[in-house]
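All protein chains of the complex are present and in place, except for one that has been dropped.
So, subunit A:
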Amino acid sequence: MKKFVLKSVVYLGLILLALELLVRAFHLHADDPPKMIDEFGVEKRVPGSKGHYVKGNRRQHFTHFSINGSGFNSYREFEPSEDKYEVALVGDSFIEGFHQDYDNSLGKKIEDRLPKVEVFEYGYTGATMAYQMHLVDAYRDRFDKIDKVILYMKFRNDFDSRKHRADYELVRMLKTLPFRIRENCKLWVYGSNYGMTLPIKNIAGAIWKGLNFIRGRDHGDVAVPEMGVSSVTERIDNFKKLIATYGWHTEKTILLLDSRVTDGRFLDFCDENGIRYLDFSEVFQNAKAPVTLVYDKHWNDYGRELIAEVIADYLQKEVKP
């Protein structure tokens, strides 16, 4: 019996080690460049990080990323100047674009169409409108030199807060030993990406909760305060508050959105207040092929081509760089 248990444990350890090696050898796991918060309170990636992003558990979608000196995924450095025509593309994971090769990004596609334009992609996963407007405000010196600012928004997700608050706690937690170990155990990273570790986490959570209950630290379920906002009016109010806090450069700033998933009342608000927006819904509607990836809802190469076309047309017609 003892021999059996001992041998099982040894085998389990060796098997896990072999699996870790296999996951690393075939690079099945996605890299996640470390996060940081700079002196302006802007969350971004640690400059200089390079790696691969993987989707599909048999490496069915494999891309490269490269974090530039400013802390964003881009093939170019962001060095705005007075004499060149520069566009800042600000947004969430769609703009950060780990799902695409960094040298085949939306910004690069715009530049390919407009050779005199430089596009700076300030993308950060999970960035809300508060984050985006905070970033533009925090980097005012740079953005003053930038000619056009395009903010990518999704109405349902991006207007939940009235002010940006950098998540220092998260960044601190990610630097702790358990998280660093987790990040370096590629087998775990791989398992996490495909939901394999979720049941383990759920059970661990339930055990933890049970232990706290026994210790008297937890007396059952506590109502979790509602974090998100549900009403359209509340979201629009949040946007007004953001504008009041960070300002809005009507000539320079434009929203990039899909009107199919944006409430009409928000669009009315923009129209009434001179807030311009670039709507790519029509080109997506008429697309001849899928515009998103197979494994998630990020834009695929074709989707990015279509949006680049919309933005380039706009820049060509409206601004004539």
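Note that a contact is a pair of C-beta atoms (placed from the backbone, for glycine too) under 8 Å apart; a residue touches a chain by one contact, two chains touch by 3 or more; residues count from 1.
As a convention for this text, contacts and distances are computed from a predicted model.
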Identity of the absent chain, which is to be given by its UniProt protein name, from "Cytochrome d ubiquinol oxidase subunit II", "MBOAT family protein", "B12-binding domain-containing radical SAM protein" or "UspA domain-containing protein": "MBOAT family protein"
Per the touch definition above, residue among A:V46, A:M173, A:M196 or A:V261 touching the missing chain: A:M196
Of A:L14, A:V46 or A:A244, the residue in touch with the unshown chain: A:L14
Where the missing chain touches subunit A, by residue: 1, 3-5, 7-8, 11, 14-15, 18-19, 22-23, 28, 56-58, 60, 190-191, 194-196, 198-200, 202-203, 294-295
